[in-house]
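Once you've had a glance at the structure underneath, I'll fire off some questions.
Every protein chain of the complex appears in place save one, which is left out.
Up next, chain A:
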Amino acid sequence: MKYLLMICGDESHANDGCGGWSEEMEERGVVAGGAGLRPPAEATTVRVRNDELLLTDGPFAETKEQIGGFVLIDCADLDEAIEIAAKHPAASYGTIEIRPVLEPPPGVR
């Protein structure tokens, strides 16, 4: 199963890195993609309403915890996804949301 791990924390930890987590998970063969993100101050939010392009400086919502990175993993089940997420250093100071990826209908993939 594929899951997206959305890694949230406050900005003070932005430069903390992953303490070897990425290397460990790459080696284990469960990482299918991902990246760390520049700070939310550099975000641009886009909406189109009545054909009009509306831009906002900043993220979806101004909250203390912001998404600092995301990782796409491919593993056996939710128990394994939980185990992988719990090992990430951000789990001990921030929050990690695990979202199952929408599976394409049979025959499409």
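As a working rule, a residue touches a chain if its C-beta (ideal position, glycine included) is under 8 Å from a C-beta of that chain, and two chains touch if they have at least 3 such contacts; residues count from 1.
In this section, contacts and distances are computed from a predicted model.
Asks: Between "2-hydroxy-acid oxidase", "Multiple sugar transport system permease protein", "Sigma-70 family RNA polymerase sigma factor" or "Carbohydrate ABC transporter membrane protein 2 (CUT1 family)", which matches the UniProt record of the unshown chain?
Replies: Hidden chain identified via UniProt as "Sigma-70 family RNA polymerase sigma factor".
Asks: Would you mind spotting which of A:M1, A:A41 or A:L54 touches the chain that isn't drawn?
Replies: In the full complex, the listed residue that touches the missing chain is A:M1.
Asks: On chain A, where is the contact patch with the chain that was removed from view?
Replies: So the residues of chain A touching the unseen chain are 1, 3, 76-79, 81-82, 98, 100, 106.
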